Every structure is written in structure tokens, then in C-alpha cells.
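Here the complex is missing one protein chain, while the rest keep their positions.
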Amino acid sequence: MSRYATPNPDFAARVRDSFGRQPFMKMLGAELIEVRAGHCDIALDYRAALSQQHGYFHGGIIGTLADNAGGYAAFTVAPADASILTVEYKLNIVAPGDGERLIARGQVVKPGRTLVVCRVEVFVVKSGQEKLCAIALATLMLMAGKSDGPA
Amino acid sequence: MSRYATPNPDFAARVRDSFGRQPFMKMLGAELIEVRAGHCDIALDYRAALSQQHGYFHGGIIGTLADNAGGYAAFTVAPADASILTVEYKLNIVAPGDGERLIARGQVVKPGRTLVVCRVEVFVVKSGQEKLCAIALATLMLMAGKSDGPA
Amino acid sequence: MSRYATPNPDFAARVRDSFGRQPFMKMLGAELIEVRAGHCDIALDYRAALSQQHGYFHGGIIGTLADNAGGYAAFTVAPADASILTVEYKLNIVAPGDGERLIARGQVVKPGRTLVVCRVEVFVVKSGQEKLCAIALATLMLMAGKSDGPA
Partner (left out) sequence: MSRYATPNPDFAARVRDSFGRQPFMKMLGAELIEVRAGHCDIALDYRAALSQQHGYFHGGIIGTLADNAGGYAAFTVAPADASILTVEYKLNIVAPGDGERLIARGQVVKPGRTLVVCRVEVFVVKSGQEKLCAIALATLMLMAGKSDGPA
């Protein structure tokens, strides 16, 4: 049973469809590994092209996954005809992205009619062990009657 | 003349070298277009692979450029033997990334011995006109005696 | 001449009235020292009761002034019948509040129909010299048709 009520029973299909239409997620190789009401997990396997100057996952990728996991967590509690927008987020990087995989777990903290606040934790998996890599707090906005596709 | 003193007269070469060793910047196609003491600009041309579901620049890319422009602005005021780390940043996305080019302009607000605070503005260029797209406030940490390359 | 258009020509009177109805501002001794379209300055003189354990202005007061200066800067660009709400802010404290006076200067960065983004700088005045003490980035929400007084 889910902790969050959602006005859209088809939220999971809608999140998967929207995620699938993000070319940049494809370019990164990111996967949507879990969608529940109020929650969304995104994972990404390491490859050298995604690294920064020390060879770790680039901070921009950690931020990208956090932004998306928070955004899609919020999207799960949106009405079926609303689109979603990242208003802002704040991200603390607490450990280097040193590992073979990143997992971003987004969670709705406060659903609202217009604004949704989410918390995201990003873990880096090294030799099979998950370690907290970043934590974010994000504000999303629901846009009633606005399509999730190109204008 | 620069507004900021820096203990490293070769800061520009060091920033360019470090930026050049970031595979992810290469993958995105980002360019370092300006480096001054206390300041760094990074630009990126649009292509469909960098977009989100509405066809605009993906928010993760806006955040990635903001993070890097702030980081390298801070790096310009670092001692020659220090490396730099993003502690955290907060980003407000104020307009969609709808245009042919992104330019992130990072500026040191407060240089410190251990922490450096930077402000970043990201502009989207559409039909040649710059428009504010995002604004960030970032905290970076100087790591004395730590190499900027792989461990 | 002001940089920002406002739908309410009486914005300054409205800000002063609202500020005057904040008992906590009175308790602190804060003064509204400047109101322009898109801008608001609030100042506060030091007294020992406002200090933290080192004898400086308490960080909570620095945050309080930043929050209010950003909020009232946003209020200057609000329609006459809208009230305003702080959605969130992020504050970097870059120097201790060591001085005889604090001045918070709030500035609209991006006015919107629903959300307004402001930047705030807080200065501490010591022996007559202003020094940057904190910098904030805030998101405010306009609530159409909601009174600025008690429910």
C-alpha cells in the first residue's frame, strides 16, 4: 500500500511514458527502476564517458538523476492532465561518485495543489555496497492542463 | 583588471587543463568560453540528444553547466596545489531551456581559505537573444595538497 | 525609474502596511528603510539580546531579515489583491554578523505570475563599513485573492 494518494490511477504508465521521451536520459543510459505513488527511483551504470577529471561520476550527472527522480516522484501525485516543472532544487554532494552505479531515490515530502516538495537521496554502488553520495530537496510545480509533450 | 586576487597566476591554464580532462563535458559538447580570476563561462550548443520531453535543454544539463561554471570560477582563486570540490548548490530554473545555446556564467561571491561561494547565471540563447534561464548559488571546498587528477 | 513593472501603483504603501503588522519585526526592532518596485531593504541595529554565543548577530536574525527583504521585494511586484508566501530560500552565511547594524537588500530576479524569485544580500555594518555577511536566493508564491491579514 502506498503512503500517498494520487488523483491519477495510471501514474506509473504516465511516468514511464514521459521518462521514455527524454532523449538525454537515453544518452546517459539511465533506467527507471521503480515507480510508486510518491516515489521514483532512477539508476545509471558507470562508463568513462560519464566521468569528471578524477574518473568518478560527474557531479552534473548526480544532479541530473536527483532532479529527475524528484520530478517523477512529484509526477506520480499529479492529476492526469497536469504537467510538471522543476522550480528549484538544492543538492549536497556528500561523497564522490566513486562506483559502478548510481541510484537516485526520490520521495514526495509534501504534496500540494500547485507545489510539491520532494527529498532525493542518491547512492553510489561500489562492489555491491550502497553508499550515500548526495541528498537533495526539490520544489516542483504542477501545471494544470499543460501537455507533457512538445509545445 | 580582475576583481579577484588569486594565489595562482596560472589559474587559466589550470582551469582549461582540468576542464579538458572531463569526459562528460566532451560528451555534452560543452566549451569553456571565458576564464578570468573569479569568473568562468561555459557554453553548449543545442542538439536533440540533450533534450527532455518537451524538446528543450534538459534541466540536468542546465544544472551541470551551473555546477561546472561555479566550480571553475572557484578554481580560479585556488592555490596551485589545491583541488576543488562541490559541497552543494541550489538552482532555480526560471525559464525553460528553449533555445539554440546555453551559457553559464559563474562568479565568485566570497572567496575563502577553505570554502568559496559562487553565484551562477545560466542564459538560454534563442534567435541570438540571451534570456535568463536559471540562477544558482554554490558552495565549493578547496582541498589543499589534493591532486586534480585520478587518485 | 524602476527596473520592474508592477501591477500595483500603491505597492510601497502596501508593503509598509504589511511590514507594520508583523509583531516579530517590532520585537526585533527592524526597520523598512527602502521600498522600490522589485526591491526592498530592511535594517536592524545591534543589541545584546539579538546575539548568539559569540556575541554576534544570531544567524536566525540574518535569515529572518533575508526572508523578509526577499518577501517584500516580491510583494512590490504583486497585484493589489494578492498576498505573498515564502516557498523556500537558501542562505549562505559568508561572514559572522559582527557589527552594529544589519542591512538586508532584497531584489527581484525573476517576476512571474505565480512564482517570484529574489536574490538577497545581507550586509553587516561595522565602524560604518558595510561588509557582505550573507547571500540568499528565495522563491515566493503569489496567492491571488488572498488577504494579507489574519484569516
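As written, the chain order gives the labels A, B and C, with residue 1 at the start of each chain.
Basically, a residue touches a chain if its C-beta (ideal position, glycine included) is under 8 Å from a C-beta of that chain, and two chains touch if they have at least 3 such contacts.
Please read these numbers as outputs of a predicted model, since none were measured by experiment.
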- Which listed residue, B:12, B:27, B:49 or B:87, touches the chain dropped from view? B:87
- Given the full complex, what residues of chain A touch the hidden partner chain? 90, 92, 94-95, 109-110, 112, 117, 119, 132, 135-137, 139
- Query: Which residues does chain C use to touch the chain missing from this display?
  - Reply: 18, 21-27, 48-55, 58-61, 63-65, 67-68, 71, 85-93, 148-151
- Contact footprint on chain B, counting only the chain that is left out: 87-88, 90, 114-115, 117, 139, 141
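The working rule: only the chains that are shown with their structure count from here on.
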- Query: Same or different: at the chain B/chain C interface, is the fraction of residue numbers used by both copies above or below half?
  - Reply: same
- What is the chain whose Cα centre is as far as it gets from that of chain C? A
- Note on the structure: Touching at least 2 other chains, the residues of chain B are 90, 92
